[in-house]
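Inspection log for the structure reproduced underneath, given as C-alpha cells.
Only a single protein chain was left out; the remaining protein chains are all shown in position.
This part shows subunit A:
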Amino acid sequence: MASEITVTLLRFAFLALLWSFVFLILAASRRDLGVGKNFRATRAAAAPSSQPESRAAGQQTPPPPARPTQLVITDGAQAGSVLRLGDQPITLGRASDIEVSLQDDYASGRHARLFPQGSRWFLEDLGSTNGTFVGGTRLTRATPIEPGTDFRVGRTTMQLRA
C-alpha cells in the first residue's frame, strides 16, 4: 500500500537502525577495552563509611585506617597486577579456587596466607614445598609485612602498598 518513496525510505531506515545499533555497542564498549584494568576489587568505596561493629561482631577486629590496601605483584608471570585487599584473610597459591591464584609452577597449591591483624597484614607459609621468602629469609612463622617490602611465593614477587 505504501508508496515507492516510503518503501525506499524505510529500507534505508532499517539499515541505518542496524548500523546505529552496531555503533551504539562500539561506543558503549569503548572504555572497556583496556586489559587488566579490572584486576582489582572494590571494598574501598564502602569501607571507610561502613560501620564495622555491625558486621560479625567479635570475629574480626575492626580495620584501622592505616593498614595497606593493595597487593601488587612486582615480578613473575602476573607482574603489574594489583589486587585490592579487604578485611578478610586471603590465600595465595597455584590452586584456582582461592583469592590470589598465581600462574606459577613453583608455587604450591595453597602456598601462603595473608591475614589482617590490627593495622598490619601478616604473612604465613602454609607448609609450601618451596617456601615463602621475605627479604631473602624463609618464613618459619607468621610475620608482619610492611608496605613496600618484597616477599616471594614460588617465583612471584609481591609487595603490599598503602
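Just so it is clear, a contact is a pair of C-beta atoms (placed from the backbone, for glycine too) under 8 Å apart; a residue touches a chain by one contact, two chains touch by 3 or more; residues count from 1.
Criterion: contacts and distances are computed from a predicted model.
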Task = Among "NepR family anti-sigma factor", "NADH-quinone oxidoreductase subunit M", "Phosphate transporter" or "peptidoglycan glycosyltransferase", find the name that the UniProt record gives to the complex chain excluded from display.
result = "peptidoglycan glycosyltransferase"
Ask   = Of A:Ser108, A:Ser128 or A:Thr143, which residue touches the hidden chain?
value = A:Thr143
Remark   = In the full complex, subunit A touches the hidden chain through residues 1-2, 7-8, 10-12, 14-15, 17-19, 21-22, 24-26, 28-29, 32-33, 35-36, 38-45, 48-49, 56, 59, 78, 82-86, 88-91, 96-101, 103, 105, 115, 117, 119, 122, 124, 141-144, 146
